[in-house]
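Just passing along the structure, written as structure tokens.
With one protein chain removed, the remaining protein chains of the complex are shown where they sit.
Chain naming follows the written order as A, B and C, and within any one chain the residues start at number 1.
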Amino acid sequence: MAQLFHRSTNALANLSIGATVLGAGLLIAFAYSMDRGSYITDVRVVKEQPVPFSHKHHVSDDGIDCRYCHTTVETSSFAGLPATEICMSCHSQIWANAAILEPVRESFRSGESLEWTRIHDLPDFVYFNHSIHINKGVGCATCHGRVDQMPLMYKENTLYMNWCVNCHRNPEKYVRPRDQVFNMAYEPPANQEELGRKLVEENHIQSLTDCYTCHR
Amino acid sequence: MNDKPALDLNKIRARLESAQGPLYWKSLEELAQTEEFQAYVEDEFADRSPDWLNPANRRNFLKLMGASLAFAGVTACTKQPKETIVPYVRQPEDFVPGVPLYYATAMQMGGVGTGLLVTSHLGRPTKVDGNPDHPGSLGASDYFQQASILTMYDPDRGQAVTYKGQISSWISFQAALAVARERAILKNGEGLRILTETVTSPTLTSQIQKILKEMPSAKWHSYEPCGRHNAYQGALLAFGRPVNTIYRFDQADVIVSLDADFLSCGPGNLLYARQFADKRRVQTNVTHTPQPKEDWQEGYQEGPIPARSNQSASYADENRGPVILPPQVQAQGKPPAETTLNRMYVFEAAPSPTGGMADHRFILRASEVEAAAWDLAAALGISGATSTGKLKQAAAIARDLQAHKGACVVIAGDHQPPAVHALAHAMNAALGNAGKTVTYTDPIEGNPVDQGESLRQLVADMNGGKVDTLLILAGNPVYSAPVDLDFAAALKKVATSAYLGLFPDETAALVQWYVPEAHYLESWSDVRGFDGTVSFVQPLIAPLYGGKTAHEVISTLAGEPGKFPYDIVRDYWQSQNKTANFEIFWQKALHDGVVPNTAVPAVTVTAKTPPPSSARAAQGFEIAFRPDPTIWDGSFANNGWLQELPKPHNKMTWDNAVWISPSTAQQHGLNSEEMVELKYQGRTVTGPVWIMPGHANDAVTVHLGYGRTRAGQVGNEVGFSAYLLRTSAQPNHDSGLEIRRLGGRHPLATTQHAQTMEGTDPVRVATLDQYKKSPQFVEETEQDKPLPPKLTLYPDYRYQGYKWGMTLDLNACVGCSACVAACQAENNISVVGKEEVARGRHMHWIRVDRYYKGNWDNPELYYQPVPCMQCENAPCELVCPVAATVHSGDGLNQMVYNRCVGTRYCSNNCPYKVRRFNFLLYSDWNTQSLYGLRNPNVSVRSRGVMEKCTYCVQRINAAKIQSEKENRRIADGEIVPACVQVCPTQAIVFGDINDPKSRVAQLKAQARNYSLLEDLSTRPRTTYLGRLRNPNPEIEKG
Amino acid sequence: MSETFWDRHGLHGIMARFEQPEQLVDAAQHAYSAGYRKMDAYSPMPVEGLAEAIGFTRHWVSLVVLMGGLAGCIGGFGLLWWITVIAYPHNVGGRPFDSWPMYIPITFECTVLLAALSSVVGMLAMNGLPMPYHPVFNLRSFAERGSVDRFFLCIEADDPKFDRVQTRAFLEQFKPEEVAEVEK
Partner (left out) sequence: MKIEELEQKAIDPGPEKIIGPGFNYATVTDKIANTVLMPIEKTPRQWWVALLIAFMALQGLVVGACWLLYKGVGVWGIVIPVAWGYAIVNFVWWIGIGHAGTLISAILLLLKQDWRTSINRFAEAMTLFAVAQAGMFPILHMGRPWLGYWLIPYPSSMWLWPQPRSPLIWDVFAVTTYLTVSFIFWFIGLIPDLATMRDRAKQKWQALTFGMLAMGWRGSARHWSRYQMAYLLLAGLATPLVLSVHTVVSFDFAISLLPGWHTTIFPPYFVAGAIYSGFAMVLTLAIPARKWFHLEDLITMRHLDACAKLMLGTGLLVAYGYMMEAFMSWYSGNPHEMFMYMNRATGPYWPFFWSLILCNILIPQSLWSRRVRQNVPRLFFVAIVVNIGMWLERFIIVITSLHRDFLPSSWGMYYPTQWDWAVLTGTIGFFLVLMILFVRVLPSISIFEVREVLHHLAPHVLDDGGTEPAPAHGD
């Protein structure tokens, strides 16, 4: 017998070809799932904070308006993070001795700021401006999700460019009346399409997809 | 090849650590101070916590970009590093994180203050600009003011009080000063000396005078290496009393400058430049005839994507016709027959911006200017003036002046001897200019003395052992005092010497006590403007390095230690006006940046002809000492921006050189960059030659301020020190120089190699008469014939909404280069260092090209600022493989740094070469103190990324967002790019071309309007207005 | 005898070895005219007329390549058009979104690429390669010289006309160097 290969190698050869093709496909699929998955994007990932602050409690239970703490959201690019004294304005009375609030009181005493872990953190080359979005009728919940139902804060959306551009291309799908911006429970009406178009017209909402809208 | 010689990171880190060492020797209020300082530092967190809090974060992020992007593979977004966000503990009232605040303050140079408006991002000053309300600024500023902010953050600044080189403390210095005070009081001030630079601060003056009153024998000396005492001596000569001269160039139709570079330096130069430019602006009234859309602005059927068209949807009513008119329409723009320009005669040795604007530039050696002045005076028939017959055109000029009696100016340069000033005064008097175009006031200085003499006395006394306590308030005399006085040696003979300075410099090394000085952005003080107007200096940040102000030092000497400068200044002014509503006055003055009606009142004086001076044009080879164009007397030597700013005259950076005229160079067989030895009065220095077209023959000009030994990381061992030749007898110019070839070359880093236009015509020039004959002279050129509107296969884009454009008026631009510095400050542009500049890798987004025309010994000088042209058919965009540079809806040529992969094809394809590339990691990620300096609204570019001018898009966006919130269209002039804001002559105008009423649209409709390299059909949005000259026909003929 | 995937028995065919290509062609032609269909000829280099001799005329390769080319052409242009007009339209240097002349080079390259790939893949696939094991290698002389300087004709056992004795006799008449049976 002068056979160099056993007959099984025929099958093996074909198998290996199939395997390679399949493997390549799987690899790409894996890469995408990694990229779009929460491991990279941190979507719905709760991060450790100095104080386990519950938006759910403060917003839906206590009914505190967003702007009570995020004071500059309507006027500045930066929504604003409450200074310790804002926390203390209530918590010097309520839960004044609660152990979990010790870091807050400590900060108030020592003048050392609290160090929160950023949840919504854009790359440094992205320039986002809260005030204009608020002014044009983009609801808090549209980007941040139902914060009023988050015991601990997490990111609702990827904040990827395609996610931003999606709304920038057709705002009429997402905008709401200005008086509804801070309404967490707002549900887009059935006629969102036409309402959206109306709002776009009224509030002169542009669909800006120029690079420099966000990158400078 | 290191990225940034400018900042040696390890050394700096070491310094920072040493500065943050244990505080146990510090006094209580010092500790309080440091807390305040801490508080300020915290402010940064709120805004951009990552960098300031932990620079590692951002650096790692960029490192990650490399690795993890490659791994993540399919996306640009990658896992963000953990970043913290740090709120205030107690938020200051008026602070809105993300919205900058503006504070009025003032910066003094040579004692003359200029009102400024400083941008502060959460207690972090980031940008300095002129204060529109200040008479000496009108909103403009120069590159010293622009760059001063870098000095404030400079990590090389003094950070600790030292005694004999050992780290000591402010409290012990106060103790020492108290002892000195006791000793002095006993001797009634005998042996107590205070040496200041030129002081105009009313508060400081009164403080010192209080001490002098208390101890009559104490003395106050002033010395300014590049001061203006010649002007005062001249005034003494002419009027018998020192006066301060103020010119009104807006009233002057004829200007004679006797070696005075009033357009780019000296008191009031910003105002003067504006006034001068206003007299050269050409107003043409063009009737706008908007073209029908289909003809001029034909869009695609599918049109630009909705985003664009939306932009103007709700502005339908304002959807006006476009205003960039095709050439044939522009041609209609006839100038009014009565178009007039002022005319300027300049006598100077070395080319200056003023000389560049001259209609007639007479090249004389500095010493010959006086002769010319005499000839002119004689020609004007001033009694006692005798002609030397040197100046052939004297008669013609005189006729021209006499034709404009009361509407002309004769101005003498600060470096010219008193006689020339006196003659200028006499001529102005004879021409009836006094009170019209020239006004006189009492001096604004607190101590108007002959500074040269004052210093000479001081040194004499020091050597004579008459000085036991010497207090030096800034100025670095050890480095800058005339060499023959040998200040250093004299200093050794002083028992107690103290020095207050920004940097631990040459002087600091020789005194016993060195006290770090507070930068003006950190201090409370006050200062007088060129006309005496007082501005308050208020701090934008607590002293970063625990610096002290002169006020604190003096008040300690006055027996009031620990008094805060704020109180010192406030108390003084309270004592000045005892009105009840002082608080209102105080607040208003602080807010406006000027103290109302504090300008020094005019005085009437009668000029008499000076005695014929003995020093007629000296014979022999001549040397002239001048302050360096960009680092001045050396006080800016450690400022990377100014070191790298191309000197307006020869585009040289990071060096000084021996300027010499082409023909003289030929005689001596010298070439540029060749090392020569200058021998003058037995002293020698060696430096490289720079052949300077338009320089006087048989003379060299050397610039002071270089050759520093203890300036800091940036300024040390750069260039040679001309002070080593400068004597107290002849501080400005003198003959008797010997020049010797040494052989050997010292490469000089210049940003422009070609000197002439090489047959092309980027700058279009015509004389006033030619212009009147054919207004569209800019089109009568070899190339760049105007193109038919549609020279393209493709239909044009329709730019509805906004359509940004810019014009640069070459008739107004004096080439001062302030725009370059402003751009650098606004856009976080990196400093790259001499080696990189020499290679051709400088990063300035806007450059000022300088061209010579005509013969090399007396060429015409032309300046042309070149930012990105924002071409509508941008060649750069076409070739970018990743769409990192594309057009925006309003027609900007966007550059997206984070998308750029760095193929550099765009730069190759840019005919204007306005793109800049980060060949290496130029931006400094390591020097923490510089983080505060950066403009938070502009990305800091990393290695391998292309960058360029985008009309300050961050400012455009800010305005856009504001207007959108208020649901209105952006008003004309609401958006001010940095270069426009800084420009003293308003040569640069920016605005919306779609708005026919906008200034830019008006200017583009002028006949002088042309675009660079038009034949390439790039359709630039940035266009130029042709340059006009107004020569005297008499002289032009003869 | 039982046959399994791993171990098959039985006859693959009868193989004749020739020294010269002409002999092979000649033999092949006769075999075909003699009515043999299931057979194959083996040569160390292409020999004109051999394929025709054993009645193999249509190979379809060119059709596959045409398909590939068309796919590449349409796909390439379509991708570019979609990118610039639909996916993210940019105003690039004042050019229209669909500046099609600029797409020609890439379209061409895509065409060539897919055509080339399909030609190779198609050829190999239709040849049933890779197939490291094949009965003919059981013949020692084929394994040694089949790819060097000898020419073989193999009439396979599953040919209806095949007959151990007659087929061998049939092949003998063409003066082969050797006639041998080949195991599966």
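Here are a few things to note about the model shown:
Basically, a residue touches a chain if its C-beta (ideal position, glycine included) is under 8 Å from a C-beta of that chain, and two chains touch if they have at least 3 such contacts.
Every value quoted in this text rests on a predicted model; they were computed, and no experiment measured them.
Of the candidate positions B:223, B:345, B:912 or B:931, contact with the hidden chain is made by B:912.
Against the chain not displayed here, subunit C makes contact via residues 19-22, 28, 40-47, 50-51, 53-54, 56, 59, 61-62, 65, 79-80, 83-84, 87-88, 90, 92-93, 95, 99, 102-103, 105-106, 108-110, 112-113, 115-117, 119-120, 122-124, 126-127, 129-134, 136-137, 143-149. Touching residues on subunit B toward the chain that is not drawn are 1, 3, 65-67, 69-70, 73-77, 752-754, 756-760, 762, 782-783, 836, 839-841, 847, 849-851, 864, 866, 875, 878-883, 886, 899-905, 907-909, 911-913, 915-921, 943-946, 1012-1013, 1016.
Considering the complete assembly, subunit A touches the hidden chain via residues 4-5, 10, 13, 35-36, 158, 160-162, 165.
Going forward, only the chains that are shown with their structure count from here on.
The distance from the centre of subunit B to the centre of subunit C, each centre being the mean of the chain's C-alpha atoms, comes to 80 Å. Subunit A and subunit C, compared by their mean Cα positions, are separated by 57 Å.
Counting partner chains per residue, subunit C has residues 88 touching two or more of them. Of all residues in subunit A, those that touch two or more other chains are 209.
Those residues of subunit C whose C-beta lies close enough to touch subunit B in the complex are 88-97, 99.
The residues of subunit B lying in touch with subunit C in their complex are 300, 302, 304-305, 792, 794-797, 871-878, 880, 883, 886-889, 1019. On subunit C, the positions that touch subunit A within their shared complex are 5-6, 8, 88, 130-133, 137-140, 142-144, 183.
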